[in-house]
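The complex appears here minus one protein chain, its other protein chains still in place.
By written order: A, B and C. Residues from 1 in each chain.
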Amino acid sequence: MASSSTLTSKSFLGSSRIDTASLSSDHLRKLSISSVQISFRSRLPKKLQINAAGSTFGNNFRVTTFGESHGGGVGCIIDGCPPRIPLSESDMQFDLDRRRPGQSRITTPRKETDTCKISSGVSEGQTTGTPIHVFVPNTDQRGFDYNEMSVAYRPSHADATYDMKYGVRSVQGGGRSSARETIGRVAAGAVAKKILKLYAGTEVLAYVSQVHKVVLPEGVVDHDSLSLDQIESNIVRCPDPEYAEKMIAAIDAVRVKGDSVGGVVTCIVRNAPRGLGSPVFDKLEAELAKAAMSLPATKGFEFGSGFAGTFLKSEQEQIDLVEYREEYQMVNYKLENSFQANIYNRKEATYSNSR
Amino acid sequence: MASSSTLTSKSFLGSSRIDTASLSSDHLRKLSISSVQISFRSRLPKKLQINAAGSTFGNNFRVTTFGESHGGGVGCIIDGCPPRIPLSESDMQFDLDRRRPGQSRITTPRKETDTCKISSGVSEGQTTGTPIHVFVPNTDQRGFDYNEMSVAYRPSHADATYDMKYGVRSVQGGGRSSARETIGRVAAGAVAKKILKLYAGTEVLAYVSQVHKVVLPEGVVDHDSLSLDQIESNIVRCPDPEYAEKMIAAIDAVRVKGDSVGGVVTCIVRNAPRGLGSPVFDKLEAELAKAAMSLPATKGFEFGSGFAGTFLKSEQEQIDLVEYREEYQMVNYKLENSFQANIYNRKEATYSNSR
Amino acid sequence: MASSSTLTSKSFLGSSRIDTASLSSDHLRKLSISSVQISFRSRLPKKLQINAAGSTFGNNFRVTTFGESHGGGVGCIIDGCPPRIPLSESDMQFDLDRRRPGQSRITTPRKETDTCKISSGVSEGQTTGTPIHVFVPNTDQRGFDYNEMSVAYRPSHADATYDMKYGVRSVQGGGRSSARETIGRVAAGAVAKKILKLYAGTEVLAYVSQVHKVVLPEGVVDHDSLSLDQIESNIVRCPDPEYAEKMIAAIDAVRVKGDSVGGVVTCIVRNAPRGLGSPVFDKLEAELAKAAMSLPATKGFEFGSGFAGTFLKSEQEQIDLVEYREEYQMVNYKLENSFQANIYNRKEATYSNSR
Partner (left out) sequence: MASSSTLTSKSFLGSSRIDTASLSSDHLRKLSISSVQISFRSRLPKKLQINAAGSTFGNNFRVTTFGESHGGGVGCIIDGCPPRIPLSESDMQFDLDRRRPGQSRITTPRKETDTCKISSGVSEGQTTGTPIHVFVPNTDQRGFDYNEMSVAYRPSHADATYDMKYGVRSVQGGGRSSARETIGRVAAGAVAKKILKLYAGTEVLAYVSQVHKVVLPEGVVDHDSLSLDQIESNIVRCPDPEYAEKMIAAIDAVRVKGDSVGGVVTCIVRNAPRGLGSPVFDKLEAELAKAAMSLPATKGFEFGSGFAGTFLKSEQEQIDLVEYREEYQMVNYKLENSFQANIYNRKEATYSNSR
């Protein structure tokens, strides 16, 4: 019976001879019987997996990340960065410090210095057009925290899936599915932001717009004047002081019980270059959605009017759009240049001490 | 001044010669004048574009679509399909018929037969492992409907962006940004569903769960027993008859005024193979998000508990998860195999007669 | 026993547990026995195959071909073509006619009109920046020619490999490994040549420089003045009339015996844009080598000084290079713009009537 599951699995990779066998009536019958009898189902699909490489993102500006919460360190290679961009480790360090856990009482207490080192692609303070290699050593491995993991799969974590797929328990800190993997992304993002700023005056800002049931109302934040300083003015990174207080209280309320809550991050882009993305599969919103949904624990993504737009009628939208038509040059430009992408994280590392 | 910017801009592939040509005399003069006066901004950003190819999706099962609402036809090449899968045009035609506009009063009235033809990759009723070429001729081009488009950009359509990016007005029916492009995807999806069904017993079903303000409450549809017949039992494709009526009424209400509304599609997968996707960038949810968000007019995507999950506390989730831990094999299986992906379309072609 | 082969196969895709099993002594013994008995060994490696998609080439100008010698037709999708390039079917037809077999007595007699049709991506005589779809119907399928193939694998053809890999006998004309697949490449190449000509004045010319033992001596063809007319002046496409005669005679000599011979094609590029290709893996010479070596029956590729360069000493080269250094701007430019790529085809379809 096990062998039958074996059969179907392999065939995905193309052996037809075996397919024929598995399609024969007799065989099929056995298959349906077995699935009734035993936990066959949980083993069968295993064979369909293809262990392709998935650590690279992008074509012209291409990032490949490496590293896990255990091991020597994490980081990335940034390939395709234009030459002659002024760049130093401090450019990355600023954002790495913002990412780093343990900055306040409301985040996970794991302590790391997360100090990055560039070892190629930059010469005399400028990029050379060759791959930029960034390395951040792991300093706080805390193996002891994860003892229980050797026994049970942690709920809502990738442990079980990794074990099934790779036959490996990544017991130490979540392995590759740890939020620590995002260090490479943050370093690369810092470079991307620099290039965009330099070439098109583009600004990318993100802030917390919801924590558990505390929802920042639309319009409270002025997207035209929003500054990084406003966002950084409190530990929850909500630019409105009043709502920031409420959010911190909401986290504290669950924190003392050892619990955690989710939230929503809103990202705005000012002066986005027009025409980014390639129709049809590589549209800007599609690429952004992929990037955002590949972050650990992210469960939703919306763009522009988002899900709320369902409650509008096209007529209402058209009223707005007539205006756009009238002064197309400016308004459409603005439209394209200030899209809003909401990324929802079910359990953001930053709002939890249970992680 | 303008001329220098012009130079860089056109250089897409970079040419100096063409540049030189276009720099000549008359042209340049007009350019510099206009750029001084106004529309400078609308032309300048053009230079940021990189016209990369974006019509291909996937690695091992790779789909490349072609075609627009005008021209000879639309379709796709499916590369990497395993050999010896029974396949015929009727497999695709079934889903193409479901996609086709003009099926009922609540959809856009454009009439096409959308008859597909396979011209390679299938021999004697079976796939051969070579690229499958699918072609659907355009029969109803209705150029006359689009006369006004030659003048003004249509609101909420890609006209303006295409013009800016490509310097081409795709006046006839939206060109590549038309929902007609999805014909190639539907054909490829029909093949993918067949493979998944054959190899892993996987079932993929999608239904309408919201139309404007009519929201199907959670729990009304039983995802374990849901069938395609239930979904197809009414013109709005909501498996619950009562809510289907409400949805149709909501569409009719705006339809008579020449208006349209948005909605939400819920997709479930039963017996999904475990371990699909590659960490970290090519996770299953990331790939699904990209695919969904690349559909015309799609503005949001959620997976699993989605945005609603923000209102839960980790504690509540853990209660459920203790149970998962106890009988991992089955429950986790079920978790993985019945994810729910909500795809939100701001203006779904199917619910509008204005398109 | 079958199950053991089954086991190893799966493991490539990542299940290691099973590997361990299959490597155990007992298991291995069975394996070697079987391989003695029924050439089992030749089947075992079969499981390592991964049927990835391989019909797409290029990133910014991306070509996906489809079709085989049997079936409805062949062709390609060209994605990423810049907009506003003047283009019509006749541009492609010129090169398709040059590719077409049956043009003279020295080629394979298969008769097809090879008439191409563009059905997307071109509007009013200009490219629109969207995917260009090219279709060439099959008209002469000559199934009867291939009767014997149903029995035996043809020597030096891909039949055996395809059968092993896909479990499919592509009996009709070589299937996907037929030189007929190159129709899509020729159509795309015609577009690429147009773009290069337009943007950078680039000219690409190729001619036959060897047929069997008739080798065109270096220097006979002047690469600065070589024209397409000279190449097209005889049926063997060697620009030197005297050597062309010798080559034709060499082919005739084997042709009458039903035999065939190989040859060498030399390709030159004038005014090649400088700086094409991306270090390190996607260098120009690497991409060209891949493209050339993916043609059916191609067995060698050289670039620049090629294999002959081994007989030089660096000292000799340096003498030349001192000159380059002196007038760098011009000479280096010329160097880069007139590389020579020799592509060797073991059994070029054009020189054989046995195919």
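Going forward, contacts are C-beta pairs under 8 Å (C-beta built on N, C-alpha and C of every residue); 3 or more make two chains touch, one makes a residue touch a chain.
These figures come from a predicted structure and were not determined experimentally.
Asks: Decide which residue listed in C:G125, C:G219 or C:G275 touches the omitted chain of the complex.
Replies: The missing chain is touched by C:G275.
Asks: Which residue from A:P101, A:G121 or A:G189 sits in contact with the chain not drawn here?
Replies: A:G121
Asks: Among C:V186, C:A200 or C:V269, which one is in touch with the chain left out?
Replies: C:A200
Asks: Which chain A residues touch the hidden chain?
Replies: Given the touch definition above, chain A has residues 50-56, 58-62, 64-68, 70-75, 77, 79-80, 82-84, 117-123, 126, 128-133, 135, 162, 165-168, 170, 172, 175-176, 195, 198-201, 273 touching the missing chain.
Asks: Since one chain isn't shown, list which residues of chain C touch it in the complete complex.
Replies: Within chain C, the residues that touch the unshown chain are 8, 11-14, 16, 19, 39, 41-42, 44-46, 48-57, 59-60, 65, 152-153, 155-156, 158, 160-161, 164-165, 176-177, 181, 199-200, 210, 212-213, 254, 257, 259-264, 273-283, 285-294, 298-307, 309-315, 317-318, 320-322, 324-325, 328-329, 332-333, 336, 344, 346-347, 352, 354.
Asks: So that we can see where the missing chain sits, which residues of chain B does it touch?
Replies: Residue positions of chain B that touch the missing chain: 1, 4-5, 7-9, 11, 13-16, 19, 44-45, 47-50, 59, 80, 130, 278-279.
We adopt the following convention: only the chains that are shown with their structure count from here on.
Asks: Which chain has its C-alpha centre farthest away from the C-alpha centre of chain A?
Replies: C
Asks: I'd like the Å distance between the centres of chain A and chain C, where a centre is the mean of that chain's Cα atoms.
Replies: Between these chains, centre-to-centre, one finds 41 Å.
Asks: Rounded to the nearest whole Å, what is the centre-to-centre distance of chain A and chain B, using the mean of the C-alpha atoms as each centre?
Replies: Chain centroid spacing, chain A to chain B, equals 22 Å.
Asks: Report the inter-chain centroid distance for chain B and chain C in whole angstrom, where each centroid is the mean of the CA atoms.
Replies: 34
Asks: Residues of chain C that contact two or more other chains, please.
Replies: 50-51, 59, 80, 130, 165-168
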